[in-house]
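Only one protein chain is missing from this complex, and each of the others stays in its spot.
And now, chain A:
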Amino acid sequence: MALRALFTKRAPTLACGVASAGGIGTGWQGLCHARGLKVAALPDLEYDYGALEPAISGEIMRLHHQKHHKAYVSNYNDALEKLDAAMANGDVPAVVRLQSAIKFNGGGHINHTIFWKNLKPVKEGGGEPPHATLGWAIDTDFGSLEALVQKMNAEGAALQGSGWVWLALDKERKKLLVETTANQDPLVTKGANLVPLLGIDVWEHAYYLQYKNVKPDYLKNIWSVINWKYASEVYDSEIA
């Protein structure tokens, strides 16, 4: 990802390597700095914090959005400003030193922005299985939806430490696959051609207050609020 891309006025979606079609929608309208520096902004959720219960508690959703995601946004913006200054000053050690904070916090912002869209209250269609193109692709590449769910749950449960489990589309090969990333690494760190359709946060903060160390129960229950409609839209726009 070219550093220069962070500092143009292009939409941050392109700079971050996330699929731009299919609409990441709200949240990418950053504030503009005097020097044209686009900073990140915390996106709103499209549902109430309590609307995903009982799969994910309102308390978790509130903390997850208002504390964790917000912290990624503000730390990313801090690091970005410092990076801008360091580059202007030609301070190479500072530029290098800031990379890990940018990767971590920027990645956290990318990943969580996708995550909120991956979730939907049951009464708004959360959990309804995918049909048509994505549904067929899942059957082709995994055998069945159940097999896909089982694979994602197994990979998510086996992940040591903090990270994410993804349903990814390899847009070059036009194939679906399951991937994991560590910490807040975005999916693109596993392959430039990979587009995230669904991501499940398996950091402990995503489930601990409700599920304690029983991560498998969290993984089992989250499928009831997964927004397959969003995943289908992203898939269709990439495949077209």
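Just so it is clear, a residue touches a chain if its C-beta (ideal position, glycine included) is under 8 Å from a C-beta of that chain, and two chains touch if they have at least 3 such contacts; residues count from 1.
Operating definition for what follows: contacts and distances are computed from a predicted model.
J.: When one chain of this assembly is omitted, its UniProt record names it as which of these: "Phospholipid:diacylglycerol acyltransferase 1", "superoxide dismutase", "AP complex subunit beta" or "Complex I assembly factor ACAD9, mitochondrial"?
T.: Cross-referencing UniProt, the chain left out corresponds to "superoxide dismutase".
J.: Of the residues A:Val39, A:Leu63, A:Ala86 or A:Leu177, which one touches the chain left out of the display?
T.: With A:Val39, A:Leu63, A:Ala86 or A:Leu177 as choices, the missing chain is touched by A:Leu63.
J.: Just one of A:Ala41, A:Ala71 or A:Ala85 touches the chain that is missing; which is it?
T.: Once the missing chain is taken into account, the touching residue is A:Ala71.
J.: Among A:Ser162, A:Thr189, A:Ser224 or A:Ser237, single out the residue that touches the unshown chain.
T.: The single option touching the absent chain is A:Ser162.
J.: Who touches the missing chain here, A:Ser57, A:Ser74, A:Asn183 or A:Ser224?
T.: A:Asn183
J.: Give me the chain A residues in contact with the hidden chain, please.
T.: 63, 67-68, 71, 100, 104, 160-163, 182-184, 203-205, 208-209, 212-213
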